[in-house]
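Data block below; observations after.
Removed: one protein chain of the complex. Kept in place: all other protein chains.
Let's turn to chain A:
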Amino acid sequence: MNPLLAQLLSKGRFRLSVGILLLVVAFAVLGPMLDTRNPLFAVGGRYDPPSANAILGTDVIGNDVFLQLMHGLGTSLKIGLIAGLVATAIGVLIGTLAGFLGGVVDEILMGLTNVVITIPTIVILILLSVALESRTLVSLALIIGVTSWPWTARAIRAQTASLRVREHVDVARLSGAGTFSIILWEILPYMFSYIFMAFVLQLASAILSEAALSLLGLGPDNTISLGKMLQFAIQGEAIRTGAYWAFLPPTLLLTVISFALLLLQSSLDEVFNPRLRRA
């Protein structure tokens, strides 16, 4: 077996986080397959407590909370996945180009990155989602993705700049390879673990961004997500009426996902960045 993989698997933190994430994904993927009812369809009254009819009770308009949790989790994960991929892709593209080409290109790209970094993300998120005619799952994910790439771009640029002076890159350049082929074959493979860790962080922050936007009332239309469940619970006064079943599940699920992704990232970091390990 690959020694890095063996090292990862021997870490309790890694196994715990992967275990939790697998359970979470399984719940979101298998749940709706086993129970095909529509989550946006009322099954009872306002805030019915948990019963055999709805095992996590009903929300403010009588929807089944358990059913909503399955579908909402799916939406949140999809938004996180799309936004994470978009943010990582933009960050890697800008970071590698700036780091590899250097000079004027580097100045312009990093200048752009610094400008985007200093404008608070929540501001751009709010303005973009306000301007949208209708907010779908995909458009919301894209908005989150195009606002959160700068930190990744900065980190990738630093990595690329240090890889650029390696001998195998010089060899490729001397043998006449073009810029893109060098970046693709001589730079990217050497920081794959790094890119993956950046993606994990982006995924976690995108899921939380969706929840924050939804809580402000800017969530995706005509669908349910973890953030929208929280929004309904807060607007419907679930907390103050003591309907714990309506807000605790999404709250705890968000917390668990965020914690598991952080654990995963930190255990990956320790294995791939040996300098961080302490005896």
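To be clear about the criterion, a residue touches a chain if its C-beta (ideal position, glycine included) is under 8 Å from a C-beta of that chain, and two chains touch if they have at least 3 such contacts; residues count from 1.
Criterion: contacts and distances are computed from a predicted model.
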item	value
Per UniProt, the name of the complex member that is left out, chosen from "Transmembrane protein", "Fe-S cluster assembly protein SufD", "FtsW/RodA/SpoVE family cell cycle protein" or "Glutathione transport system permease protein GsiC"	"Glutathione transport system permease protein GsiC"
Identified contact with the non-displayed chain, of A:2, A:36, A:118 or A:222	A:118
Hidden partner chain, touching residue among A:54, A:182, A:211 or A:271	A:211
Chain A, residues in touch with the chain not shown (by the definition above)	107, 111, 114-115, 118-120, 122-124, 126-128, 130-131, 133, 208, 211-212, 215-218, 230, 234, 239-240, 242, 244, 247-248, 251-252, 254-255, 258-259, 262, 278
